[in-house]
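Accompanying notes for the structure given below.
All protein chains of the complex are present and in place, except for one that has been dropped.
Which chain is which? They are A and B, in the order written, and residues in each are numbered from 1.
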Amino acid sequence: MLQSKTIETVVGLFVAIGLGALLVLAMRVSNLNLADFGNENGYEIRAKFDNIGGLKVRSPVKMAGVTVGRVAAIDIAKDTYEAIATLKIDKRYNQIPADTAANIYTAGLLGEQYVSLEPGGDENFLKAGDEITLTQSAVVLEQIIGQFLFEKAAEGDEGGDKGS
Amino acid sequence: MISVLRGLGRAGLGFFERLGRGHVFLFYSLLGVPAGLYRIHLLLTQVYMAGVLSLVIIVVSGFFVGMVLGLQGYNTLVDFGAEESLGILVALSLVRELGPVVAALLFAGRAGSALTAEIGLMKTTEQLAAMEMMAVDPLKRVVAPRLLAGVLAMPLLAAIFSAVGVYGGYFVGVGLLGVDEGAFWAQMQSSVDFHDDIMNGVIKSFVFGFTVTWIAVFEGYDTVPTSEGISRATTRTVVNSSLAVLGLDFVLTALMFD
Partner (left out) sequence: MDTNRGSEEPLVTIRGLSFSRGARKIFDEVDMDIARGKITAIMGPSGCGKTTLLSLIGGQLRPDAGSVRVDGLEVPQLSRRELLQLRKRMGMLFQSGALLTDLSVFENVAFPLREHTGLPVPIIRDLVLMKLEAVGLRGARDLMPSELSGGMARRVALARAIALDPMMIMYDEPFAGQDPISMGVLLRLIHLMNEAMGVTSIVVSHDVKETASIADYVYVLAEGKIVGQGTPEELKKSPSKWVRQFMDALPDGPVHFHYPAPAYMEDLLSGEDR
C-alpha cells in the first residue's frame, strides 16, 4: 500500500503534466496567441460590403500581409441590405489613413478569406467607430463564370466586328 | 420461429432492464460524489489508479499515432505539393478526433477493465456485502470516488495523448522527412482554433471519461459473483464502452463540427 504522501505527489504531478499538455496544445498548436488577449484594447471600425463571401467572425484583418486585427461581428444594414463587417483593430496600429480601402481576398487557392487593408494617403487616421468607405467585395466564383460566359456569348454575336 | 421471437423479446427486455438498473446505480453513486470530494485521499488514490497508471500506454501510443500520422500524411500530401500542411493535418486529426477517442479506447481497455475486475472481485469476496452490513454504502465509498477519478483523469490523458502525438508528427515530418519547421508550426497555429477544436476535444474527452467509467463501475457492481462472471463483465466493459465511445463520437462530432 503506497504512502498517502507519495500518492498525493504523484497525482499532483500527473495533473500538472495533463494541464501542461493542454497548455502546449493551446499555445503552440492552436491559434491562441497572447496578442489576442491584448485585443481587448482594440478599437472597432466598420466596413460595408456587397458580398462578404466566406468571411467569418474571427477571420483575420491584414495590412501588407501582417495581421492587425480580427473580424468581430458581421451584420446586415437594414436600409441598404449590405453586409457590415465590424473589424477590431489592435490599438498598436492606430495610424491607418482614413481613406484606406478594405478588400476581401482569399489566402492561397483554397484557403480562408480575410480582409486586406490597403492604406491610402489621408493625413487623418481611423478612430473607433469610423467607417471605411472604399470596399471591394469578395470574389464569387459563380459571378465570374457567369460574366465570362456572357462575354463569350456577346463576342460570338458580334461576329468579326469587334477587334480581338 | 416463435422461440426466436421470444428470445429477441427477452433480450430486448433484459437490455432495458439493465439500462434502467445502470441509471439507478448512477443516480445513487452520483449522490455519493459530494461525500467523495470530502474524502480527498480516496479520490487521489483512484486518480492514481486510473490516470497515472495509464500514462505509459497513453504516451507511447500517442507518440506512435502521431508518428504514423506524420508518415501517412506526408505520403498523401506530397502528391499535391502540399506537404507544408502536414502540421495542420496532424494537429487537427489528433485534437479533434484521435486524441479523445483513442485515449478513451485505451482507457477503457486498461483502466476500465481494471475497475470492473476490482469491483467485481470485491463483490465476489463479499466485501461489498460486508460494507453494507457495516452500514457503509458501497456506492458512496467505493463507486463514487472511482467515477469521479475517471471523469477527471480522462481529459488530462487525452490532452497528453494529443500533445505527444503532435510532437510525434513533428519528429517524423520535420525531423525525418524534411518538412519545413516554420511552415509546420505556423500553418498549424493559424488553422487550429482554440475554442472550436481544442475545447471541443476536451469536452469530448469529458463525455467519454464519464461514459467509460460509468460502464466499467456498473459492470463490476452488477457482475455475477463467480470468476466466470467477472471475466464476462470485464469483456463487456471493454466492448460496450468502446462502442459507446465511437457512437458518442459520431454524435458529438456532428453537433460540434457541423
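Quick note on the criterion: contacts are C-beta pairs under 8 Å (C-beta built on N, C-alpha and C of every residue); 3 or more make two chains touch, one makes a residue touch a chain.
Not measured: the values here are computed from a predicted model.
Visitor: Could you tell which one of B:130, B:176 or B:224 touches the chain left off the display?
Guide: B:130
Visitor: Quickly run down the residues of chain B that touch the omitted chain.
Guide: Residue positions of chain B that touch the missing chain: 122, 125-127, 129-137, 141.
In this section, only the chains that are shown with their structure count from here on.
Visitor: Whole-Å distance, chain A centre to chain B centre, using C-alpha means?
Guide: 37
Visitor: In the complex, go through chain B and note every residue touching chain A.
Guide: Contact set of chain B toward chain A: 41, 44-45, 47-48, 51-52, 55, 91, 95, 153, 155-157, 159-160, 162-164, 166, 185, 188-194, 197-198, 202.
Visitor: Can you list the chain A residues touching chain B in their complex?
Guide: Residue positions touching the partner: 2, 4, 7-8, 10-11, 14-15, 17-19, 21-22, 24-26, 28-33, 58.
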